[in-house]
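Of the protein chains in this complex, all but one are displayed in their positions.
Right, chain A next:
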Amino acid sequence: MSLFDWFANRRKSGSPVSEGQEREIADGLWTKCESCSALTYTKDLRSNQMVCLECNHHMRVTSEQRIQQMIDADTWVAIDEGLRPTDPLKFRDRKAYSDRLRDAQEKTHLSDAVQTGIGQIEGAPIALGVMDFRFMGGSMGSVVGEKLTRLIERGTQQRLPVVIVCASGGARMQEGMLSLMQMAKVSGALQRHRSNRLLYIPVLTHPTAGGVTASFAMLGDIILAEPKATIAFAGRRVVEQTLREKLPDDFQTSEYLLTHGFIDAIVPRTQLKKTLAQLVRLHQPTLRQTPKGTQIPGIKTLTTVPE
């Protein structure tokens, strides 16, 4: 056996690493960081919300993990779980859309690329949508658009803040114009939520692109992003082809968007829940506190201070 064959065999026998999955080594006991290659005890990594302890790289998390990280224990109530995608255009490229859907569903145990529900964040109820990039690149078709619209509508009805964690390549091509129209549909729901003076905060995670960037990702009253996430309208390659020149390294990152005034803050994942809870509290008008003894006679205050 030549040395080359030996290496080839070794490569073959190595555990297959599929896209979107954590690179787990030795039965998941250790995880290698995609950015700095540091090996970390997976348990430690999980307790640090999949943020590398060495280099602060934010690894991809599933929607399930994300909900766990953000929502108070035992307060999550999923909604519209019965919505399932179909194949309205009978779309087929190199593979049929219906097959792609089935594969994604088997891989993720999700019906489509977003989970929605109501839960509490440090005791405050919010309507939360979490996109899952593992499901066809988090792309938005009819189901993603419908679930988000219903979530926002419910937020409007129940007067709840809405938070959407974005992770998406954009509109889902396989549903054609129906996908494009979801951008308008979700934006319309946000208009109604907004006109009721309710708070909406999108959290942009890696990657947020295309039709999602050009709709609900950019419509927050306050917009947060995770460090070093790619946030783009047109893909980097498309822009490079248009310009025929290389772009700066930080182009289309969270940091770039913060410098250019399109997002409010970059929040490390480990601080996200705390930050969101703080913002939600700051925007609750009914909790306006009046210092004791300063009540002006004859003027009714809207709220009372808890004793």
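What we mean here is this: contacts are C-beta pairs under 8 Å (C-beta built on N, C-alpha and C of every residue); 3 or more make two chains touch, one makes a residue touch a chain; residues count from 1.
What we mean here is this: contacts and distances are computed from a predicted model.
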Listed names "PNPLA domain-containing protein", "PTS sugar transporter subunit IIA", "Acetyl-coenzyme A carboxylase carboxyl transferase subunit alpha" or "Dipeptide transport system permease protein DppB", with the criterion being the UniProt name of the chain not displayed: "Acetyl-coenzyme A carboxylase carboxyl transferase subunit alpha"
Of A:Ala104, A:Ala167 or A:Met183, the residue in touch with the unshown chain: A:Met183
Those residues of chain A which, in the complete complex, touch the missing chain: 81-86, 88-89, 91-94, 141-143, 145-146, 149, 171, 173, 175-185, 187-192, 194-195, 210-211, 213-219, 232-235, 238-239, 242-243, 247, 251-252, 260, 262
